[in-house]
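Removed: one protein chain of the complex. Kept in place: all other protein chains.
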Amino acid sequence: MRPMLLVGGRVIDPSRGFDEPADVLLVDGMIAAVGRGFGRPDEVELLDVAGLVVAPGLVDVHTHLREPGQEDRETIATGAMAAAAGGFTAICAMPNTDPPIDNQSAVGFVVKQGAAAAGARVYPIGAISLGQRGEQLAEFGELVGAGAVAVSDDGHPVASGHMMRTALEYARTFGIPVADHCEEPTLAARGVMHEGVVATRLGLKGIPAAAEEIMVARDILLARHTGGHVHLCHMSTRGSVELIRRAKEQGSRVTAEACPHHFSLTHEACAGYNTNAKMNPPLREPEDVEAIRRGLKDGTIDCIATDHAPHHYDAKEREFDDAPFGIVGLETALGLGVTTLVDGGVLTLSELLDRMSTVPARVFGLPGGSLAPGQPADIVVFDPAAQWTVDPGRFRSKSRNTPFAGWELRGRVLRTIVGGRLMYQAA
Amino acid sequence: MSAPVRTSLLDAQAIGRALHRMALEIVALAGGTERLVLVGIQRRGVELAERIGVLLRREHGADVQHGALDITLYRDDLNEIGPRPVIGETRLPHELDGKVIVIVDDVLFTGRTIRAALDQIADFGRPARIGLAVLIDRGGRELPIQADIVGERVPARPGDRVDVLLAEVDGRDAVELVRGSAA
Partner (left out) sequence: MTPTLGKDLLGLEPLSGEQLRLILDTAEPFKEVSERAIKKVPTLRGKTIVNLFFESSTRTRISFEFAEKRLSADTVNIAGSGSSVQKGETLVDTARNLEAMRIDMVVMRHPSSGAARFLAERIRSNVVNAGDGTHEHPTQGLLDLLTIRDRLGRIEGAKVCICGDILHSRVARSNIWGLLKLGAHVAVCGPQSLLPRGIEELGVTVFRRIEDAIAWADVLNVLRLQLERMNAGFIPSLREYYRVFGVTVERLERAPRDLVILHPGPMNRGVEIDSRVADGPHSVILHQVTNGVAVRMAVLYLLAGGRPELAEAAKSGREGGE
């Protein structure tokens, strides 16, 4: 592998509070030097990145890659490519596949497919319970041994308080987070969108904010009780942000993520029965969006995750009640972050990259998220000012289900480097 | 397209004379006023039937029965013209069997309106006879329908329009030919 030198960019490394013009030297798949005036090795490949931002590659702790079982929607290979196209160098794959990733050989399969993919690194998340049925704990030790970086029953909430408690206690041995999809099942039953005036107008069954908040509160209390690390997935309500803020003040081991759609859209996006605005947790009210943004700013919400959820094109082409939840997110996340949060005056560019790279890597204990010498050469190069139009037809993902089609976004990924290799280059 | 040219065909007095003569002919056609029902077609036909009724009362002392027809629902050209949202009243005497109905309308042109009126009357009953009295016959029939009684015959070209204006509706009485206006 030839050494690579990225010349003339604006280097932002939130892990070290670094934001200045500098060159970055990559040798043997690692960061060798960041700065100016260091010697150039022989045969170095020069990459002119003048006017562009060079940052640690983005890390997504929440994706659904659909393999095994639903390869018509996405595969690990296409998901990893889509991730690289979105500036991600590492993604975590949720275990709600068919069959679910609830044993060591299944984890091994994801690792193997990930290693073969030409894109972002793929880290498996194992199931909390066998078959994600919420009845019997999965073998965390074997899952971690095979490469799992966290456990989650995402796609389903952990309904049983006892199961959640046990998972948090048992996970302490392996130092992994337990990621929960917070949804009180009886309150959310048959709901298809946020319970509010838009659902009332459309005559759709609502999912109340309380359905999420009750489980957030439970998980916080159980984290405090057990000392375990709970990671709260895709937070969507102002009440959840409040609960997490208080929990952190009290020192509980709670981390939380929010998705680009939850800081960019409100429940009004469902008007006209737009099935591409159907997701779980649902799009909420403007006050909730505001709270999520504030939570990201003050660190209550630790990181941004996409909840990338590919669906076959005709799955969304049906009645709202019958359409599946979820949207693809890998290829629009950075653009939405730059446009909504940075241009919107919520975060600085450095803070955005912190929430999309440094923090998620730290929360899940993954390599990357830093340009410190000795770290893996996982890098995104993007133009924060370049404007582009979201065209789902050009997605690397196999699926096209996005509510952002036609949106004008700023922040365009130009190159993604994983382990010193160029995995994506914009046309 | 050049600006349409408007020429007067009948003034108020001429209309009055025409109606007077029509009233006499209607009585002759119906063999008196006893079985006569005057049915005007919405909307100016209704006004004309009303005026003829007044003449008959004044000159024959007879109160003839009146009716009104809105033939909108019986038109065969809904697709071409779009709906006419305000559908006028349709009102016919309860019993039509054995009556002599005289349909009154302002202008006879293609005959389609009268065809629709005949269909509609047939859905209400079976009169002994149906006659047709029109103030203006402008020619241009598309169906084998002719009037029994005509106030005035006006040779109009296909692109022309004949406007019948009545004081009750339009503020003045006049019949005007509008030449060269799009149909």
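For reference, chains read A and B in written order, and residue numbers begin at 1 within each chain.
The criterion applied here is as follows: a contact is a pair of C-beta atoms (placed from the backbone, for glycine too) under 8 Å apart; a residue touches a chain by one contact, two chains touch by 3 or more.
This is a predicted model, so every value here is computed, not measured.
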item	value
Options B:I87, B:A128 or B:A167, residue touching the unrepresented chain	B:I87
Touch with the omitted chain, as defined above, among B:E47, B:D70 or B:D173	B:D70
Selected residue (touches chain absent from view) among A:G203, A:G251 or A:G345	A:G203
Touching residues on chain A - with respect to the absent chain	195-197, 199-206, 208, 272-273, 314, 317-322
Sites on chain B contacted by the missing partner chain, in the whole complex	70, 72-76, 78-90, 119-120, 123-125
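Keep this in mind: only the chains that are shown with their structure count from here on.
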item	value
Intercentroid distance (Cα basis), chain B paired with chain A, Å	77
